[in-house]
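Only a single protein chain was left out; the remaining protein chains are all shown in position.
A, B and C are the chain letters, set down in written order, and residue numbers restart from 1 in every chain.
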Amino acid sequence: MKKLNWGMIGGGEGSQIGPAHRLGAQADGNFTLAAGALDVDAERGSAYAQSLGVAPDRAYADWQEMLAGEAARRDRVDLVTVATPNSTHFEITKAFLEAGFNVLCEKPMTLTVEEGEEIVRVARASGKICAVNYCYSAYPMVREMRQMVATGQLGKVRLIVTNFSHGHHGDATDADNPRVRWRYDPAMAGVSGQFADCGIHALHMASFIAGDDVSTLSADFASTIPSRVLEDDAMVNFRMAGGAVGRLWSSSVAIGRQHGFDIQVFGETGGLRWASEQPNQVYYTPVGGRTQIMEKGEAGLSDEAGRLSRVAIAHPEGFPLAVANIYVDLAAAIRGEARDSLPLAEDGLRSMAAVYAAVASAKEHGAWVDARPPMFR
Amino acid sequence: MKKLNWGMIGGGEGSQIGPAHRLGAQADGNFTLAAGALDVDAERGSAYAQSLGVAPDRAYADWQEMLAGEAARRDRVDLVTVATPNSTHFEITKAFLEAGFNVLCEKPMTLTVEEGEEIVRVARASGKICAVNYCYSAYPMVREMRQMVATGQLGKVRLIVTNFSHGHHGDATDADNPRVRWRYDPAMAGVSGQFADCGIHALHMASFIAGDDVSTLSADFASTIPSRVLEDDAMVNFRMAGGAVGRLWSSSVAIGRQHGFDIQVFGETGGLRWASEQPNQVYYTPVGGRTQIMEKGEAGLSDEAGRLSRVAIAHPEGFPLAVANIYVDLAAAIRGEARDSLPLAEDGLRSMAAVYAAVASAKEHGAWVDARPPMFR
Amino acid sequence: MKKLNWGMIGGGEGSQIGPAHRLGAQADGNFTLAAGALDVDAERGSAYAQSLGVAPDRAYADWQEMLAGEAARRDRVDLVTVATPNSTHFEITKAFLEAGFNVLCEKPMTLTVEEGEEIVRVARASGKICAVNYCYSAYPMVREMRQMVATGQLGKVRLIVTNFSHGHHGDATDADNPRVRWRYDPAMAGVSGQFADCGIHALHMASFIAGDDVSTLSADFASTIPSRVLEDDAMVNFRMAGGAVGRLWSSSVAIGRQHGFDIQVFGETGGLRWASEQPNQVYYTPVGGRTQIMEKGEAGLSDEAGRLSRVAIAHPEGFPLAVANIYVDLAAAIRGEARDSLPLAEDGLRSMAAVYAAVASAKEHGAWVDARPPMFR
Partner (left out) sequence: MKKLNWGMIGGGEGSQIGPAHRLGAQADGNFTLAAGALDVDAERGSAYAQSLGVAPDRAYADWQEMLAGEAARRDRVDLVTVATPNSTHFEITKAFLEAGFNVLCEKPMTLTVEEGEEIVRVARASGKICAVNYCYSAYPMVREMRQMVATGQLGKVRLIVTNFSHGHHGDATDADNPRVRWRYDPAMAGVSGQFADCGIHALHMASFIAGDDVSTLSADFASTIPSRVLEDDAMVNFRMAGGAVGRLWSSSVAIGRQHGFDIQVFGETGGLRWASEQPNQVYYTPVGGRTQIMEKGEAGLSDEAGRLSRVAIAHPEGFPLAVANIYVDLAAAIRGEARDSLPLAEDGLRSMAAVYAAVASAKEHGAWVDARPPMFR
């Protein structure tokens, strides 16, 4: 199978997210890093791109130059990953889609609902793939849970409880640390802090596994460290279109919780439990029966789980390979195979609508509000 | 040390709660079962009481007879446990307090806030002990957590997250089972189902460990099994007087969760995590440090934890001995020692106020309401 | 049901084991402490016995006086518990059996194989019960495992792996602490240290669950703290009569392990795993299937497990109630019911034979030796 050409915007030397994307794209041999605009410092970005094997003429100074350069090539990149600061996602993603590129955008896809709707429109018009990196949904056992719900093994879903709560911003004496502070500053982070940063992963997961969308929500936000303007702790109750009840807690001051992302799904005939720190197991309980430990790689799992696992049962696979699974699906989709589980622009838009709904609800003391984007109402 | 005389109302043959109280009272040799009105069937109750060693003249036909009989004796019981159906707690507890007996009442202490206030007034006037069986608070490691907060090891408490969610009522095909159904029927259970049954244990625990009271709350109730009138799933957000934020989830349809009671307490300088299914450990994380596993029985614990543990470190002690610890503290209190950690009528009242507040809030779509009993406002 | 009269030798004020026995005997209301010789200091022992409710004339100065006194009474005690220092177990147990008393002896039952055989002979001749306190075997879920093997749910047992390894003697700077030192001193502890102290619990458990006896063994002993004469770490490989392979590791220098007692049983058609620090769960895996979490109190367990559990599923029960279960079975046996699972003198003898066999093997560099008592060969 011919390797696909891949381009990256952002993710330069020293970035956290860059290595995960490079590993993700390259791990399975699907993509070659062929072009990049990796850094706001053009020179540094170009040098770093070349150190990673990018040809000098494709080690671009900025994304505009890359757009122009790649659009003009016959061997233009098959996929562009946008891993720049949040405020630039909209503009870059839109531009590349309009120029006919497939895009994988880091979350949050946009900073407003209107921008999100615009991306959805542009993506649909372009006929290109616009994926959003909700990478947790690409763990094999998360796909398995989704399949179990879809095939009715849990009956109707009644209740979803999900947490994405860590304690890494719990030290008030570190609150002025620039890497922490910007997240709670509306000037830099927008309308929401912890919920927009972590909570939307949990909300996407709930929809992803349930195969249903959030319709209304009620939120309670708190800034437990008083100097913060935006929330560092959020509770969101929600209802899905199909009637399922949701509970979502997201915090960054839960000292002692490390990654802290987990989800429980309860249906008429069974329950599921999964946690991101032990992503290779699912605890499944049929109603009236014993809890069973399901293992990645065990016999009898769905194709979705099977094809996204690389090593045998009980050999753990972790976060970077969940990112890699997004690229596995992107490669397949680019090559023309159907990949229904890929998180797309519509998912990015729904997240943004939920963020604004939660902010509005929290301001109105928990009033229930519509969580859907206007274009999906 | 002379044994104390103990009387029991309810808890007859075949009851769930009776054995736990008898074990609790007798395990440490503090109490002798001296009197009882154990059953609505007077004959059966008397026979059973005698089979447990109660003298025939103190194996009473009903609580009224027992009140009269014991009040007339010089060797009257030192403590009466009320383990009758919920709707009778108020009447019996009040009558025995007024007659000058110490009482341990099962939860819920009353069915209304007004009754709760009445019990508090009567108890205060009587000078007697009116305890409520919030037995989880008597686990050694729960006492240790309370001490840690009280001595400032966590700094100011910012956030408490507690769940009491099981799946034992999750089978809709079993929903008409009488042992299950009454809990969701207002005619029998009152204004609240799962929150009043389990949630108030969690709410008491939050207050107990934080050393603070709930002031306001916002609730979202759901009957996920449609035939139910009362809620089988509840989410309650709250604020404590000292400003701490609270999140409490209680469900009975969380299939796969067994006992499902846990609590996390997050302060300025550390976090704690405890779960009732592994009650002998606490996970403690100092801010910026590693999570430490604290063990019941380890060197250096507080007196509160130490004196309520019977066997060496890592020899687990379980639920029945938590109940026994309530009796250990009652025996000490009756003998005149201070026992500040005993859950009392005031706690029973606060629970009832919170239940009514949650019901009101849920009806008003999550409006924030005052959770305090009127007499404490 | 009339309460039985119970007498205790040893277990005076401040002893570790005394409270566990008193709780065990009294928790379920089966026994009343009617007589005792609790302390080597006669006066202190008598005073303490009376403080526990023993009548002055049955608060004896020593076991000989108690034997004489009780033998002369018509309401003599129904059961005597021997909880004295190890070196006195043989003499006291033998004397009470010969006088026609039922006895529960703490482990080790004797210090030599010959003494063990003598106790077995005396017990058989007496027609009385001589039980040994292998209390771990009385956990409900341990009984369940035994039933599963007995009813063929695992097929033929192939392999048993058990550990009883803690780290509480791992501090060399504390090795001269008298409470620690005696265990590794042949003058006080006999021929074996850690294996005789903890290992024999594990060995008994292996036989108990498998329903089979150890026939041969090979041992490797080490004194990892050089000042110790007796072993603080032991590995024993064994074979059972039915061919099952055994692996037993016991250590007291495994720093970080707390109680550290667990067992795994592997048969032709399934495997089991249990650990004493979470005694209410068993992990069961049918061959080719998923691991299932079995819970104390779940529907469908055996009578053996059911009748030894006091509170509902997922309400944990711990070590003191495992001891209490031994007393539950003793009360039943004294009242004439069959109790096949009670650990008896024969089990105490087999342990002693295994200890001597392991010591001999270790001295011969792991040579395989017969582990059976001569009288059972």
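Just a few scattered comments:
Simple rule for what comes next: a contact is a pair of C-beta atoms (placed from the backbone, for glycine too) under 8 Å apart; a residue touches a chain by one contact, two chains touch by 3 or more.
Note that the structure is predicted; figures quoted are calculated from it, not measured.
Summary of contacts with the chain left out: across C:44, C:121 or C:158, the touching residue is C:158. Interface residues of subunit A facing the missing partner chain: 1, 3, 16, 19-20, 22-23, 26-29, 33, 51-53, 166, 168, 258-260, 276-280, 295, 310-321. Touching residues on subunit C toward the chain that is not drawn are 158-159, 161, 165, 167, 170-172, 218, 220, 222, 224-225, 233, 235, 237, 245, 247, 249, 251, 253-257, 264, 266-268, 270-273, 283-288, 291, 365-368. Contact between subunit B and the unshown chain involves residues 288, 290-295, 298-299.
Simple rule for what comes next: only the chains that are shown with their structure count from here on.
Averaging Cα coordinates per chain and for the whole protein, the chain whose average falls nearest the overall one is B. Placing every chain at the mean of its C-alpha atoms, the farthest one from subunit C is found to be A.
Over half of the residue numbers at the subunit B-subunit C interface are used by both copies of the sequence. Look at where the CA atoms of subunit A average out and do the same for subunit C: the two points lie 55 Å apart. In whole angstrom, the spacing between the mean C-alpha positions of subunit A and subunit B is 42. Touching of two or more other chains is recorded for no residue of subunit B.
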